[in-house]
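Missing here: one protein chain of the complex. Every other protein chain is in place.
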Amino acid sequence: MTTLTYRQALHDTLRAEMLRDDNVLLMGEEIGVFEGSYKITAGLLAEFGPRRVKDTPICEEGFVGAAIGAAMLGLRPVVEIMTINFSLLAIDQIVNHAAKVHAMFGGQATVPLVIRTPGGGGQQLAATHSQNIEVYYAHMPGLKVVAPATPADAKGLLAAAIRDDDPVLVLENLALYNTKGDVSDDPYTLDIGRAAVMKQGRDITVISYSRGAVIALQVARRLEEEGISVEVIDLRSLRPLDRPAICASVRKTSRAIVLEDDWLSYGVGAEVAATIQEGAFDYLDAPVRRVAAAEVPLPYSKPLESAALPDAADLTKVIKETLDATRYPA
Amino acid sequence: MTTLTYRQALHDTLRAEMLRDDNVLLMGEEIGVFEGSYKITAGLLAEFGPRRVKDTPICEEGFVGAAIGAAMLGLRPVVEIMTINFSLLAIDQIVNHAAKVHAMFGGQATVPLVIRTPGGGGQQLAATHSQNIEVYYAHMPGLKVVAPATPADAKGLLAAAIRDDDPVLVLENLALYNTKGDVSDDPYTLDIGRAAVMKQGRDITVISYSRGAVIALQVARRLEEEGISVEVIDLRSLRPLDRPAICASVRKTSRAIVLEDDWLSYGVGAEVAATIQEGAFDYLDAPVRRVAAAEVPLPYSKPLESAALPDAADLTKVIKETLDATRYPA
Amino acid sequence: MSDQVRTAGQTTTPDGHSDLSGEPPEPLVGYYRQMALIRAFELRAAEMYTKAKIGGYCHLNLGEEATVVGLMAALCPTDYLFATYREHGYALARGVPAERVMAELFGKATGTSGGWGGSMHLFDADLRLLGGYGIVGGQIPLATGAALAISYRAEPGERAEAVMCLIGDGATNIGAFHESLNLAAIWHLPIVYVIVNNGLGMGTPVSASSAEPELYRRGCAYRMPGTRVDGNDVLAVRDAAAGALDRARSERRPSILEAVCYRLRGHSVVDPARYRTKEETDRLRSLDPLPQFRSQLITAGILDGEEASRIDTDAEQAVSAAVAFAEDSPFPGQDQLFARTYATPVPNTSTSLPGEPLDCGPDQSDRTG
Partner (left out) sequence: MSDQVRTAGQTTTPDGHSDLSGEPPEPLVGYYRQMALIRAFELRAAEMYTKAKIGGYCHLNLGEEATVVGLMAALCPTDYLFATYREHGYALARGVPAERVMAELFGKATGTSGGWGGSMHLFDADLRLLGGYGIVGGQIPLATGAALAISYRAEPGERAEAVMCLIGDGATNIGAFHESLNLAAIWHLPIVYVIVNNGLGMGTPVSASSAEPELYRRGCAYRMPGTRVDGNDVLAVRDAAAGALDRARSERRPSILEAVCYRLRGHSVVDPARYRTKEETDRLRSLDPLPQFRSQLITAGILDGEEASRIDTDAEQAVSAAVAFAEDSPFPGQDQLFARTYATPVPNTSTSLPGEPLDCGPDQSDRTG
């Protein structure tokens, strides 16, 4: 067990998988000479050379598509898209090709591809560089989508993604790269498609993922001191979505809140809330509320940006409102 | 009042708006010489000439982006994207530019742009040509998204979209083009952001839009004969979403079902169900169920395609199950 | 690095066709056989479409037979082919049995893609036909990536693998074309981009869509050489393609090959092509490569009229057999619906049919609402 940053866990996992399997190669803008915009790939060009670490020109559609084609021939490319915002330039290749090729050709082709890309607002990157849009990929059959919240999960989910024969998006988060956590030194993978109970609790369930899960855990720990017992579910995987785990928790706590960095309408929380009201209808003592971003293109200016994004205080408030509304004995 | 097809209503509205305002121009692949893949623009090149009706090469990103730029200078382009599937090639321009330009530049720029594009499965067009993906646009602040179900709404919403100063997606549907309905001969617009009660009912609310709304209405009429009173809400607008109209209906009927052509997870229905359980929690007698597509890339083969897509029988079954579960006296 | 126009193969006869005299006769007859098969197949496909045996979109190679057969003649079994949605003929010439192609068009389990793909999405892993693609330009990055995989794994050489990527004239205007050709050039990938210039993208002529209408020159922006060839001349196409593939194999030099041909009918079966005048249609008929090559073979004494007619009849019969096979084949079973979404099964994948309740796990509590 070693304490690692989320960044280091990703880096080490890439390296380990490259050592394990010569078919694993890295592609993306500035991942080699520049060592990665967020330095996840630092040192890997020096170690593995330009055959395994391919810097690409700025052409998201072209290099993501090339990675898909290479995967169809059995390579296992791990592509970095600098931020998820730029994935929109490659989304036709991801959605209409990577996600379709296996089924549309009757199972004859597989696409063992990983796309790593960070999302997240709160860095004053303004409207076009602060999006999450995970829901674009989570909605799409044929894709698998994971969004690790901790260094340990980053390792286990990235390794699983690389060994999976389907296209997997590994959604990272700018605000998590420097966060730390214990990571087992041994190699391991985590199941894609399974959520984790980050913290047990009795009174209310908070469901989140990625950075949101980290915040939810912090809030839960703080509220524990106030005598409020919050269960935290980290989805880990957005597609497949672990509905049984969500509903099992809510059947226990009878109340649920979803926290997400994304815009509220048609966001990830919508699916979670819809799932809960169907899967745990008779157990729910209060509506599932969603704590999510205000529905505006994210402003650059710090005070406006902060106002638009959900934070621990917003979550705390909604937890208390929900408990109060159902007359939780404080 | 004249009986028109959905196709004719769209055509006539384009023509009327072009006559009204010289700033309105049409752009898209094959809309001129070829008269439109689905013939919505038939005759307009002959009438208005190539200045107003611009055939483009195959370059969705380029011509959609050009339309946005032209709109920033005050033109009012109406772009046809041949099907919504191809909008993925232009989505960076739509999401990162059309939707952002007004806010990101502090309100100095406006984008009076309309994008018309049909979606829908069921035509054996296979996995890449049968998608809906409305939710990609519905999720996005800065965009407005309408999805008319009837010829009359097609007219009113398209006219409203053309006169609106924001980017509006008008989502058409391949399966609706030949459907007929009464359309007032006078010019009119409908409010973007308002749903319509297509049919009043007491026992249960079915919420849908586009082709789904037409099916919901048919099912509701049939069930009326069996003594089941179904209220049908046609969303008409996916962004903004008319939450008050949805919840008002469910507060009356206490039961709701969403019908959509799209995949279930993270689809439009998720938002509707999440909205209802929050906005009408105390009124709900049963979970809101969603009738939606099976989560697979749509197969070409007819029997498989039919199995994957929701139909009137599926909706009828779920209505009855929901009523039975809440002991509706048959 | 030089662009060139090749109107024919090694040598040319006065009427502009490739000279057949130096060619061994059997392959030539084989080319005609393939061309006749494609012609018969496509005509029957159109008929089956109007009989609603085939659904969706259906794009035909009618008029492009010489290009199709010439290109496939140059391709080695070890090479990979990425096609557009207009690919029935390529599948046939690559060696996919007509039965399996027709069955795919019928949406049957015995089809090349098990009924999942239809007319636009023929695939044969064994024959290295890596798919027809319905998104214009979508195949170009994929093909480029396949070439990357080849160069990742093996050295160049005369017997190295290579990729052929088919691209319509209209598709050269899309961003993926630019991005991919640039990648292939800077990475020295073994790929030939074949622009099948049939003069039109739906109703749009090349001159209206491309600011450089000499499409083989569009590689200039990547220092990539280009060749234009008469797509009605099967040997010229074959030889030009073989040369380009050789450079790809041995030198890892990507290139463009433009084959100029004509679409005899509308864009798809349902398009009456009203945007073409009668004169234009007549002109196209006069350029039809099938009767041309037939009479060339007869003139050269390689076939006599009777043999040629027998080939035509054989083709008809093969297509009839294909239709019968497709007709008799079963549709894929509904139990297959969820079998294709993923190659690696993972927990919680949805397998709900429309209208089924969500799978939210066992409700073990005794509590009721």
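By letter and in written order, the chains are A, B and C; residue numbering begins at 1 in each of them.
Throughout what follows, a residue touches a chain if its C-beta (ideal position, glycine included) is under 8 Å from a C-beta of that chain, and two chains touch if they have at least 3 such contacts.
Since the structure is predicted, the reported quantities are computational estimates derived from the model, not experimental observations.
In the full complex, the chain left out of view touches A, B, C. Screening B:Ile40, B:Val53, B:Ala67 or B:Ala220 for touch with the missing chain picks out B:Ala67. Residue A:Glu61 is the one among A:Glu17, A:Glu61 or A:Asp242 that touches the chain not shown.
Only one of C:Cys76, C:Ile186, C:Val270 or C:Ala324 touches the chain withheld from this view, namely C:Ile186. Contact between subunit C and the absent chain runs through residues 173-179, 181-182, 185-186, 208-212, 217-224.
On the side of subunit B, the interface with the absent chain consists of residues 25, 51, 56-57, 59, 61-75, 92-93, 96-97, 101-110, 112, 141-142, 144, 164-166, 191-194, 237, 240-248, 251, 275, 278-283, using the contact rule stated above.
Where subunit A meets the chain that is not shown, the touching residues are 29-30, 33-34, 37, 55, 57-62, 85-86, 89, 123-129, 264-265, 289, 291-297, 299-304, 307-311, 313-315, 317-318.
FYI, only the chains that are shown with their structure count from here on.
In this assembly, the chain whose C-alpha centre lies farthest from subunit C is A.
Counting contacting C-beta pairs between every two chains, the top pair is A-C.
Subunit B has its Cα centroid 30 Å from the Cα centroid of subunit A. Distance between chain centres (mean CA atoms), subunit B to subunit C: 35 Å. Each chain gets a centre from the mean of its Cα atoms; for subunit A and subunit C, those two points are 39 Å apart.
The set of subunit A residues touching two or more other chains comprises 92, 96-97, 103-104, 141-142, 241, 278-279, 281. Under the contact definition stated at the top, the residues of subunit C that touch 2 or more other chains are 113, 115-117, 121, 133, 135, 138, 175, 340-341, 349-350, 357-358.
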